[in-house]
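Heads up, one of the protein chains got dropped from this complex, but the rest are sitting where they should.
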Amino acid sequence: MKAMTEVNSVGSARKSFDPIFERGLKFVAILVMSLLILIIFFLYQLAAPAIHEYGWGFMFKSDWNPAKLIFGAYPFIHGTLITSLFALALSVPVSIGTALFLTEIASRQVAAVIGFLVELLAAIPSVVYGLWGLTVLAPRVRVTVQPWLSEHLSFIPGFSGMPYGVGVFSASIVLAIMITPTITSIAREVFRAVPHAQREAALAIGATHSEMIWLSVVRVSWSGVFGAVVLGLGRALGETMAVTMLIGNRNEVANSLFSPAQTMASLIANEYPEATNPLHIGALAYIGLILFGISFIVQGLARRIVNRVANPSGGGA
Amino acid sequence: MKPIVEAKNLNAYFENFHAVKNVSLAVPEKSLVALIGPSGCGKSTFLRCLNRMHEEIPKARVEGEVLLGGSSIYDRKLDPVAVRRSIGMVFQKPNPFPGMSIFENVVVGLKLTGSRDRMDQVAEEALKGAALWEEVKDKLKKPGTSLSGGQQQRLCIARALAMKPPVLLMDEPTSALDPISTAKVEELMISLKKSVTLIVVTHNMQQAARVSDRTAFFLMGELVEYDESSTLFTVPKDAKTEQYITGRFG
Partner (left out) sequence: MNPADFQISIARRLKNRFVILLLIALACVALIPLIHVLHYVYAQGLPHWNLNFFTELPKPVGESGGGLGNAVVGSFFLVLVAAIVGVPVGILVGIFLSEYSRSALAGWVRTSIELLSGVPSIVLGIFAYSAIVVPIGHFSMLAGSFALAVILLPVVAKTTEEVLKLIPSHIREAGLALGIPRWKVTLRIVLIAARSGITTGVALALARVAGETAPLLFTALSSQHWPRSLLEPAASLPVQIYSFALAPFEEWNHLAWAAASVLVSLTLVTNLIMKWATRSRGESR
């Protein structure tokens, strides 16, 4: 019979390629996984001289003088946190507001267009923001916003001092622009995950549109929004080029939002290409390692929150 | 007549759930056998044991034997992939491959299993066999997903026929189609059984009565009754069969 012979004739093709294919994929996947370990390993290798010299205390020392080979990371950790947190403070209201606008107010077509434009914000290269910030933003901020703030809000710590233009303030504004699309898109996903029935329930008890947004969307989304904000923070911490061009590059702890400072990323960008002494390179790599560690923790935390909230079943939206 | 497909004491499991219980059933060559029963009765699982698709589900396993033309398809020396080339399958939802043209959809099975000769001719034969040729012969380069639901299902039948299988399994092939497309596919089934053995799972008893030579009634994983369709639908031997075909449950 025909069927029989067909089955048996191919029966000899028992040796399947499938297990080999699967093993190959696994191998590549493990290779990629080990990249993380390799990154730590190679950074550690470079950083070893500085780690042996300074130990953990490195993070709390404030002096940085490559000429005298004295290194301490505190001003840069401080600078990174200050710029990132101030950027968050600027970006969070705008991002959350935009996300609510996109999910709760805009029609589908409007949301598609505005959503796309917000995504475009993330597509513009960091160095272009830096160029724009340096030539447009910083000079204007110096003669307008900064003098006004230091005149009227100087009672708030940080809002005083000489307006330089370049410095924490300008860097944070550009950072805020750059992380807005990140926070907006995650927050949007979180708001979208709220079941439609919950919105209708609020409207059914006579809530106005804005009350409905508050009652059924915002109040149940706190943890997801928090995750979005933390993810934005993670992006801000490691952002390099725009900050490098705008922060003013002063290796001291900033005493005002207007003063020039230095972040971990901008310090590396500025000094690494010229560093020759192994201890100098080591100190910079050590800072790279600290930056890696901080963003590792922040991103890991944010992903856990966001993954749980935005897609509890594991499926993408 | 000598059976072409024969299940002997077949058992199928999903992890701990016993889905098919000790079923033995012989299908005569070039006939159409319908498998009916309420949902969850094991008829689809049974069908999927006949081309070793059941084992693609994680933690699923099969015991017993299935003979195709007298030789076991569960032979340890056989690759399930090779078995499936001799037994075609059509699914509940039309599922032409996205990103492929109508022509590519028909010949992809041959192309990816090694035989690349006379593709044009094979495609034409298969599409004619599936009664789709006249409708698509001028747009073979169009994507398969651009066809209507009923055409897509016939494209899937053509895709299976291109492999020239002696047996074709169909898992509720018309349940996602409108009545007109359903009628076309039923017509096609009747003409196909002149050359191919068809085993069709259906939730539609009228369909089973219309197209099949023999019908098997499944309940709770067991084969309750298997007989000539004319007999089963008029003078069923089992009380449960009678209750089901008269619409008292299911």
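In order of appearance the chains are A and B, and numbering begins at 1 in each one.
Simple rule for what comes next: a contact is a pair of C-beta atoms (placed from the backbone, for glycine too) under 8 Å apart; a residue touches a chain by one contact, two chains touch by 3 or more.
As the structure is a prediction and not an experimental result, all values here were calculated from the model.
Residue-wise, the contact with the chain that is not shown comes from A:180, picked out of A:146, A:180 or A:221. Considering the full assembly, A:118 is the residue among A:50, A:82 or A:118 that touches the omitted chain.
For chain A, the residues in touch with the chain missing from this view are 16-18, 21-22, 24-26, 28-33, 35-36, 38-39, 42-43, 45-46, 93-98, 100-102, 104-106, 114, 116-121, 123-132, 134-136, 177, 180, 184, 206, 208-211, 213, 234, 237-241, 244-245, 265, 268-269, 272-273, 284-285, 288, 291-292, 295-296, 299-300, 303, 315-316.
Take chain B: the residues that touch the chain left off the picture are 51, 53, 56, 58, 81-86, 88-89, 91-93, 95, 97-100, 108-109, 112-113, 145-146, 156, 159-160, 163.
Quick note on the criterion: only the chains that are shown with their structure count from here on.
Per-chain CA centroids place chain A at a distance of 53 Å from chain B.
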